[in-house]
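Below is a structure I'd like to ask you about.
A protein chain is absent from this complex, but the other protein chains hold their places.
This part shows chain A:
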Amino acid sequence: MSDDQAPTVRASAAAGRRLAGTAPEPGVPKPDALLVLDGVTRSFGGLVAVRVDHLEVQRGAITALIGPNGAGKTTLFNIVSGFDRADGGRWWFDGRLLTGRPAHRVARDGLVRTFQLTRVLPRLTVRENMLLAASGQRGEQLLPALLRPLWHGQEREAGHRADELLERFRLGRLRDDHAGTLSGGQRKLLELARALMARPVMVLLDEPMAGVNPALTQSLLGHITELRDEGMTVCFVEHDMDVVMGISDWVAVMADGRLVAEGPPHTIARNRAVVDAYLGKRHDEPGTIQEEP
């Protein structure tokens, strides 16, 4: 995306203001942290994929998590959302210790994630994919499931919401198609819409815009900022810097599994640690680079 098309969506003044006094340093405490990570580590064989000393994510803000490929962003999402086990460390969501909590419980707590490699349910229709995400459905229990009147009303309400979201994501006319027939970009959209269907407190979006039609990207970014303004917390991984600069209130940067920089978007572009991380150059700040044998 070129400069003159830069996202028109602006970071929220409210969320920005609340983070205004926060120093742009890795691990800095936030005024109102919803997600807090402490000493989280994960290695695969000899490779240390994640070693985050401390990270706090501000409630009601859009936080971008950036970093070169292999930095450990997806692994960090997997750990926090309960899909991977950390080797060490603890993390809290809304004051509740999440360490070791199974993935489905994390989602029910209101922390919902999407996947970098999309996971739509191919043999369910687009609409069924959406309905599945609705929470607290009585009809999902075995015995009430047999008695349609017990859940019919709830199902219809969920259906309305699903249709609204699908329209918003331009998937309305595909709603009765099997999700397996969608294109890569449409799958990304469906997964995002599905995550929102769950009415999450916070979403972890792993490269939500990859492969999505640029014209649609704009309207989706608008939608995400609206949700933020309504109080939802967003943390997303993204490689498109225009998107990152355009909508995030805060940016966290990972490299080699570590959190190397944090700050409001404008401070990130000229941060030395970030430039080095992306260029793959070792810098001389003590303690940020571990010599490899």
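By definition in this document, a residue touches a chain if its C-beta (ideal position, glycine included) is under 8 Å from a C-beta of that chain, and two chains touch if they have at least 3 such contacts; residues count from 1.
Just so we're on the same page, contacts and distances are computed from a predicted model.
Undergrad: Looking at UniProt, which of "4Fe-4S dicluster domain-containing protein", "Xanthine dehydrogenase family protein subunit M", "Cysteine desulfurase" or "Branched-chain amino acid ABC transporter permease" names the chain we cannot see?
TA: Its record in UniProt gives the absent chain the protein name "Branched-chain amino acid ABC transporter permease".
Undergrad: Which of these touches the unseen chain: A:V48, A:L132 or A:L227?
TA: That would be A:L132, which touches the missing chain.
Undergrad: Return the single residue from A:V120, A:M209 or A:I268 that touches the missing chain.
TA: A:V120
Undergrad: One chain isn't shown here. Among A:W92, A:W151 or A:Y278, which residue touches it?
TA: That would be A:W151, which touches the missing chain.
Undergrad: Please identify, in ascending order, the residues of chain A that touch the omitted chain?
TA: Output for chain A: 81, 83, 102-105, 107-108, 112-115, 119-124, 128, 131-133, 135, 137-142, 145-146, 148, 151, 155, 178, 180-181, 194, 198.
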